[in-house]
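Structure first, commentary second.
Every protein chain except one is present and positioned as in the full complex.
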């Protein structure tokens, strides 16, 4: 099947390369994205509200943003590369997005080949009317579905899983849109949250395990769907509840209807939302992210104390855990690293070489605060290790006497396939090195990770239930919550490597 | 079904409106376009050759241009708003279009809603491999097909007939691409010429009546397909032959294979190509356009002589007929109207109000040549009459003593549905006025059209064969060569008006 | 001193190279431009009128256009690369150009280094108020003036002579703007027409010899200045008179005041305006350009008849002379060459290599009209000869039996320094080859130029007055009407070559 790349371009032009290689599509970083979604029903300023909601979700994706509205007769769509604040702050754009219902999407920076046609929400005119879809997550059988669809004569314009969902809905033999959607959802596997807009309804759905988050909110009697509760706060909306795993909610003038499309089972949300992705002020599945991160710091200080003078966070994501660590350890908390906010997140930079430059561009040592000190450095996680290595070196060059590195999560040994961009297993430092090996690579005086048990304790659990884990935690455990269908088909080698690891 | 409009926009953004109204799609001018197509097989500079060929076909469409190439592994596509010379003259663009086979398309200015995604060639990855399609013409059952396709779960991204063809090919149950194409062609009705590119082949096809033109050329042993022979001349290629009506030619490393996909019948090409569309130096279906136009002028001078001092063409399209008229009448030929070439063709300006401005912007009187003279004014055709009215007035203001208007074609009484943008019947001056009425509207001292008999004589025929006309001439006769399927479904009112007229 | 180049660029950016080389500035083609200017006083739609006037003058410059208006309090300016019709056709742009007085400028394509900051009209706030200047022509002492100005502490932002004029006005010790302008005009040498706008007045000026054209028009009692009368016709304005050589006209609410800033002497307008530059329908210094060109054809047919079957113009500029030739010779006039109007003029293409490509892009043989014929080919002038060579070859390839080339002007042996882009002397074919040599280069069966006597006869003169020539004709005669001050300073080598030639 076809992977395509299209370079963004100023002026009215489009440049496409139509690649014909299944492998690249899977092995690349390209299809694995973290995104944010938002929708509102029956509000006079629907598009403006969506723009504000997306702005609050901007940490989930900075590459592109889109909004689709429905004005009772016609769907309107605006999709742009870049930040919400840049693309959707002018009145003219918002005014073109007429109507009382709208959904939106922010998209994360993938490997440089994002093309405007992949920017969501996607839209299709089906026989039963228009359907716009915004999607956060990743299907583990998306390629298989696309292959089947093409075999059946479908023409795919994008490389996204989202388009596969649209095709499934378009091809469903059911008459009612809700039945078509159920039909489609039952064919897909993976982790996803969807916000959809039809001629009449705003619809949300969350995968059978609730891997990706989705919440229901309410503003003056109008219902809202959003990836995180912080997107409700920005507009003063009320948090109603998390969407349940395997639940579809259908919002219309008659209110909110809840439909289960998957059999009941315990929720198993992605634990990485707490560690890194979600905004600290969000409440995800009933837990405040900031509080969880501070608890993680407390657990980490208990598990791996360090003889040091000060605690220094790797800003910004390491700050809450560092505060928890400092309070538990009774050490002063100091801003020993200054972050330049005029660049994006390291974790989000697309290529390895840019990542390396990124660190230099993004963090600098606050020499006056750390010179001559023994420091505990707290970061949220350790992926390839390249950033950590540079930060340790930077601390030493700025005069730190000792650098004790503390990671506020367990070692990442397995890649993700549910919407988080992670490198292949071979490039994960913890997958190829033991603790002492990692310490040497990073150059710290000591290195410690939070244990998996500590992580579950910080989450408020007594311990991990190995038979039925409370969270999706495969990055740390290799315990994938769904079959990896595409991977088995398209990359037996990677599949074997993962199997070995177990 | 869905009509969509998307505003072109500088920068990396896209703005869509998804309209949901069948009527507009048909009643508007939007789907009726004249275009130019070109393709070459197995040439090291395939894309550059296509760009030159499209440049020679620029008179067939100035709104947008696109090229798709295949490099043996991957398809490359560049599509742009604007002229070929502006979009495809830089080396970088051409170099991105790698490969030894390429096809291209120039698109005509429709009613302002052209969107980049409608710019051709269109491309799809099918199970049997990639397929790019460039299309000149219009399907008379395109909307019906799209309706059926959507009912069957197809997702349409554009409003063009071309996409319907792609879907038909994608859904064909045949295995070989050529069989799939045949399958698709047998389902479509109307006037069309197609140039297509697959992983291995360059394919051309012309509708069963040969309404739209398509020629085969050859350059150093490599085969070329083009709308007109002038596109062969620009690169010094040899004209081989016209593609036959109902013929598909399949060009591969093995040479040219000819396949008939429709039953044999006499060709019936569009006579308007000779009157207005084709470039004077092209040879269309064996006839040189310039020579035909001069003959038309000769016939016109015989049928409708005028007592005058000079013959003045409405430039540029009226020049050859005026030369023929002047030579036959023994009158001096003078450039009494100067055309400003920095604007587009009147016939091609989209809206009525712009058309009115257009005349003023485009033509000016050469007072010194016409002051005090009795002039014969020769124009190629008369559509709404607004341009003619303005030109007559301009001639009088510049001092012409008498203005005798001669039209180098019969009165246009019926709209076209095969790829030419014509107004609705009610807006055609000749459909609503008799000759004297038209003369009064235009303000000329005398007005005459070429007779249908004269037109056929100028074409080298003895007379029009009413039982089986030699040309598609419905604009003058109402004798449509195919059923008007979509019109019957979507606009019974227009259908009734056309029926009345017969 | 500094020459600067700035690449045009989409988006809000600017890229400059600040060159430091006097020579390049003079030796390059860069400072030698043909342009069009227009201004109107006291009209409610001033900017829209200027846009229409510039559109009619578009043949004088296609590279860039600009308009400055004054609304009684503030000056507004819009300057753009590209055609007037593209840049100034949207309402928003015109509406930003508020006010009842406005001037505009179209600029010709120089050697690729045009930068937005060089696009005219230029504007400066002087102590006495704002001054906007639009300039057609070239100063022969512009570099010397700039050198002196920089020595005196002036900061030059552009490379144009126009800025030097602004500086001279700014530095004048006079109080009244008109006196300052006189002061400046008395310091400059060369050929120029200026249209200027102050807080209160619209001012025009023409060089002491009247080399470059400028006319006064009137529309409903409001005065207009324009390079050519065709810019009056487009808006239905009345031609009042040519501005006199050495005259400044000051248009205010009190009417038109005429001031002489140079001593009286016979006018000596540039003869090239008649041969090539001006539009055929313009009346320049009392002579209709189309009529002059036809007379040139008549004289040419008398001086250099040819045994041939048809007369074929090199379109478009060769058409009137070819018509004159055909009528005088009693031969049929045929459009044997078709011009593709979607590219610019050959004479106007910047580089030699693009010029060579240009011919192929622009002209094609109308084989049916010329096959087997002996043809007379009529072109307006012969510069480098590269175009002519290609056209002759094209005619032969299309089957012409004989090609007799007739040039509707004398041989060009000397470059221009008054606003026309000509190559250096060494690159002018007639400067380096005798007639037979040129014939061989071009490959024609015969070649003939109009004699200088014939040219003056076509202009209505009995003969050229060698003591005081009626026209500026140095390109044919080497008789430069002013000192070449800059050339003597900056390029003694070129100066010597020109001197030799005399």
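Order as written gives the chain letters A, B and C; numbering starts at 1 within each chain.
As a working rule, contacts are C-beta pairs under 8 Å (C-beta built on N, C-alpha and C of every residue); 3 or more make two chains touch, one makes a residue touch a chain.
Since the structure is predicted, the reported quantities are computational estimates derived from the model, not experimental observations.
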item	value
Contact residue for the chain not shown (choose from C:166, C:378 or C:400)	C:166
Residue among A:319, A:408, A:444 or A:487 that touches the chain left out of view	A:319
Selected from A:230, A:395 or A:452 as touching the chain missing from the view	A:230
Chain C residues touching the omitted chain (full complex)	1-2, 8-20, 73-82, 87, 93, 96, 116-117, 119, 123-127, 129-130, 150-157, 163, 166-167, 170-172
Chain A residues touching the omitted chain (full complex)	10-11, 52, 55-56, 58-59, 62, 83-85, 230, 233-234, 279-281, 283, 288, 290-291, 316, 319-320, 323, 327, 332-335, 338, 340-343, 360-361, 364-369, 397
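Methods note: only the chains that are shown with their structure count from here on.
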item	value
Chain whose Cα mean lies nearest the overall Cα mean	B
Centroid distance [mean C-alpha coordinates] between chain C and chain B, Å	37
Where chain A and chain B are represented by their mean Cα positions, the distance between them in whole Å	50
Geometric centre distance via CA averages, chain C-chain A, whole Å	62
Of all residues in chain C, the ones touching two or more other chains	10-11
